[in-house]
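Left out: one protein chain. Kept in place: all the others.
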Amino acid sequence: MKRIAVLTSGGDAPGMNAAIRGVVDQAAHHGIEVFGVFYGYKGLVEGDFRKLTIEDCQDKIRRGGTFLYSARYPEFKEEAYQLKAVEQMKSNEIDALIVIGGDGTFNGALQLQKVGFPIIGIPGTIDNDIPGTEYTIGFDTATNVALEEIDRISDTAASHNRTFVVEVMGRHAGDIATWAGVASGADSIIIPEADFDMEDVVRRVNNGRKSGKDHSIIVLAEGVMGVNEFVRNFKLVDPEHSIRGVTLAHIQRGGSPTARDRVFATLMGAKAVDALLNGQNGIYMGIRGEQLATFDIAETLQEKSHIVRHDLYQLNLDLTDK
Amino acid sequence: MKRIAVLTSGGDAPGMNAAIRGVVDQAAHHGIEVFGVFYGYKGLVEGDFRKLTIEDCQDKIRRGGTFLYSARYPEFKEEAYQLKAVEQMKSNEIDALIVIGGDGTFNGALQLQKVGFPIIGIPGTIDNDIPGTEYTIGFDTATNVALEEIDRISDTAASHNRTFVVEVMGRHAGDIATWAGVASGADSIIIPEADFDMEDVVRRVNNGRKSGKDHSIIVLAEGVMGVNEFVRNFKLVDPEHSIRGVTLAHIQRGGSPTARDRVFATLMGAKAVDALLNGQNGIYMGIRGEQLATFDIAETLQEKSHIVRHDLYQLNLDLTDK
Amino acid sequence: MKRIAVLTSGGDAPGMNAAIRGVVDQAAHHGIEVFGVFYGYKGLVEGDFRKLTIEDCQDKIRRGGTFLYSARYPEFKEEAYQLKAVEQMKSNEIDALIVIGGDGTFNGALQLQKVGFPIIGIPGTIDNDIPGTEYTIGFDTATNVALEEIDRISDTAASHNRTFVVEVMGRHAGDIATWAGVASGADSIIIPEADFDMEDVVRRVNNGRKSGKDHSIIVLAEGVMGVNEFVRNFKLVDPEHSIRGVTLAHIQRGGSPTARDRVFATLMGAKAVDALLNGQNGIYMGIRGEQLATFDIAETLQEKSHIVRHDLYQLNLDLTDK
Partner (left out) sequence: MKRIAVLTSGGDAPGMNAAIRGVVDQAAHHGIEVFGVFYGYKGLVEGDFRKLTIEDCQDKIRRGGTFLYSARYPEFKEEAYQLKAVEQMKSNEIDALIVIGGDGTFNGALQLQKVGFPIIGIPGTIDNDIPGTEYTIGFDTATNVALEEIDRISDTAASHNRTFVVEVMGRHAGDIATWAGVASGADSIIIPEADFDMEDVVRRVNNGRKSGKDHSIIVLAEGVMGVNEFVRNFKLVDPEHSIRGVTLAHIQRGGSPTARDRVFATLMGAKAVDALLNGQNGIYMGIRGEQLATFDIAETLQEKSHIVRHDLYQLNLDLTDK
């Protein structure tokens, strides 16, 4: 193996640049060249490659987003495009590809493996919703950004004795909501993986006030419902309650990655190179019990559900039940 | 003068606690007691007073919001309530009142002055929209929070080569938008104090891209229009443009105040006490040319317009015009 | 069990307040009262107790340090003082004690257990050096603060093409150095758990420069040697090298805790209450493989060595070896 390529695809996540750095530095250690593919699968098909240097990566490790860029590219579902991608890599003497992204990204990689090209995946998505691994790149940063914003909102909520519903990201996964909720001392956490009863939510909020709290926070994962709908439903139960909704939206995606996101991203990037050298293919690098672990991509894409921290969700239920 | 009171009213702003600290510590220096009025004018009428200690303030100086709380209280427009407030203060042997807030807060104080009670104002509102002073408490923090969020959004915008419209606070004033816009290198800044032409906005954004920028930022003050309406109007001019809107909302109000907000708030709080000792009444403490200055509240409330940084707005127009 | 007490002791760590909150809220859930002991074992002996409310904790969860305070108290090694402490608790009808701190704190608790009083420990120390658990409260925040400072130093280092040696905390444990070092893309990481060769460090730094890096960072755990001594030794090998040292010192201990520190601290606090209710005694709550786990305190104190992330240390060696 003399030359490999790396791309990012799908939604950006803080720490992706650290993963690229892990790939480039570890490859240099083994005397392998790394080509960056710009704009994900689109760039792969169009041959938008550039040799990456250690210098390129040094400065980017602390930046959010991905300096290889990302792009939507539905065409890649067609085999003709997949074959074109392989052709581009072969004509550039690239022996293997590392992809960084979520399940859509992994699916693209699986197609390349099926047509005979070696690939390894790295899970990059703030939602932490990939089956198998307990951790995906960007989750820790997104959670800490969400927490910082909830802390800010708490200042205003407290000043006016208000309840705020804060909508955080998570279409299918309540991980950001659960961690940011427990960390901020939220009165209620609403996630897609668990049913909730609005009467019960209202009761917890009001009991918290009776216990002396000067404001209340509800953390809502976007996958459950929109924040405006939630506020309306809350008001059906307690019409006089002073309650506001706020959506964190794209703020959570960016920002300088945390130590954890940079370290695990670097580790997975470096170990993806080692895995390729060991002849591995069709797997992705993940974390299980805080240690590096590998998972089969094909199996992962057939899994329906990611790992859920029911213990933390239950912890919040206990702590707010008086 | 042996005992004074202080209250916060209207929307909370980071630095209000530092102003309270300035009042309490300077009063202690002069041997005067300070009573905190909880929940603004409502607490004033209801007699919700508590003696403030140096210890109370030490810990709060770095917190956003107001630890004296705030509350809506439209009743205070009626003279009966104003007289009740004066009665409460007199029965507690309070000789004068310092109010911290925006123009609604100042208006309440003016009524008290009219019925014969000594008052001094301190401008606390993130919008920076009070006529006379160049600076209001919370503006610097809100601007830096807005900037930090725009930086985060830029990571995502760049990763996908997108344009983001970021709606910041400012119903009548474009100060947050102007400062955060210039600071973030925005392609366009839209404020209530200046007309804009959407064709021109689109041209600037697209020219920026032609010059090599990998993303674009438009900063929009809420007073102009909502962000969704803005995005729709933008798309009427350039329908294929990849553009998204995001609203920072309440996030901007909270958070630990900056050095500037804490220093000027402390200065104004301390000097308000000195002003009362000097027999001044009906004025508010402000900043002009970076120095402490005082302004007449009655005149201020008749003024229509605050100071606008047209030079910075024009600077952005120049910098983005190629 | 009707009433329990909680104390913090030893060096403060961000997240201790969240652990206290976990104790108080979970106890309230079970209908148990919690008394806070102020100033650690000193307060225990002197009976400096106060009932803690949910309101007390709400505001503190996001603050570094410990609102129960800490104090040095070597007297507690003597049995007379231990018996006095038990007496104080019994006369206040306190049935059990939860202690938050490092190995010194755990040792004090063990003495209380020996004289017949039920205790549970929670590991709170930024050094992450307690045998058994993979995680201690404050480690994640300290690592992220160290990383943020290294990022700042990198700006200056790059502007002048300099090498900076950054001394971080860790007398016996290189965890902060290892995580912050990998996360910042350090050229070398020096920890107490591994030997190093200065010739090799210099080679890595200079090779990094040849690869195009515009500055270099060496992260040094304080337990190895002081930063000035390190710089002198470096200069013995490469006398002309532009190298500076900086010590992060107490900065690392404070600051608002991260989501991870708050969540795990809350979890351990709550589960410590459950453990007491289950009749457990003499154990401490920890984390193993990202899940809650319990460990025997007596065994822990006989262990010599904590868990070391040799994989991450080796990762840095690989990444910087060209």
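In order of appearance the chains are A, B and C, and numbering begins at 1 in each one.
Rule of thumb we're sticking to: a residue touches a chain if its C-beta (ideal position, glycine included) is under 8 Å from a C-beta of that chain, and two chains touch if they have at least 3 such contacts.
Since the structure is predicted, the reported quantities are computational estimates derived from the model, not experimental observations.
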item	value
Which displayed chains the hidden chain touches across the whole complex	B, C
Residue among B:H29, B:K77, B:K114 or B:R232 that touches the chain left out of view	B:H29
Omitted-chain contact residue, chosen from C:P14, C:P123 or C:P192	C:P14
Omitted-chain contact residue, chosen from B:V182, B:V202, B:L276 or B:I297	B:V182
Where the unshown chain meets subunit B, residue by residue	18, 21-22, 25-26, 28-29, 53-55, 57-59, 61-62, 134, 140, 143-144, 146-147, 151, 154, 158, 179-180, 182-185, 208, 211-214, 256, 258-260, 262-263, 266-267, 270, 288-292, 311-312, 315, 318-322
Residues of subunit C in contact with the chain not shown	8, 12, 14, 63-66, 69-71, 145, 149, 151-156, 158-161, 164, 214, 244, 246-251, 253-255
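Going forward, only the chains that are shown with their structure count from here on.
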item	value
Chain contact topology (line, ring, star, complete or other)	line
Fraction-based call for subunit C against subunit A, same above half, different below	same
Distance-maximising chain from subunit B - centres being C-alpha averages	C
Euclidean distance of C-alpha centroids - subunit B vs subunit C, Å	39
Averaged-CA centre spacing for the pair subunit B and subunit A, given as whole angstrom	35
Chain centre separation in whole Å, for subunit C relative to subunit A (CA means)	27
Of all residues in subunit A, the ones touching two or more other chains	151, 154, 158, 214
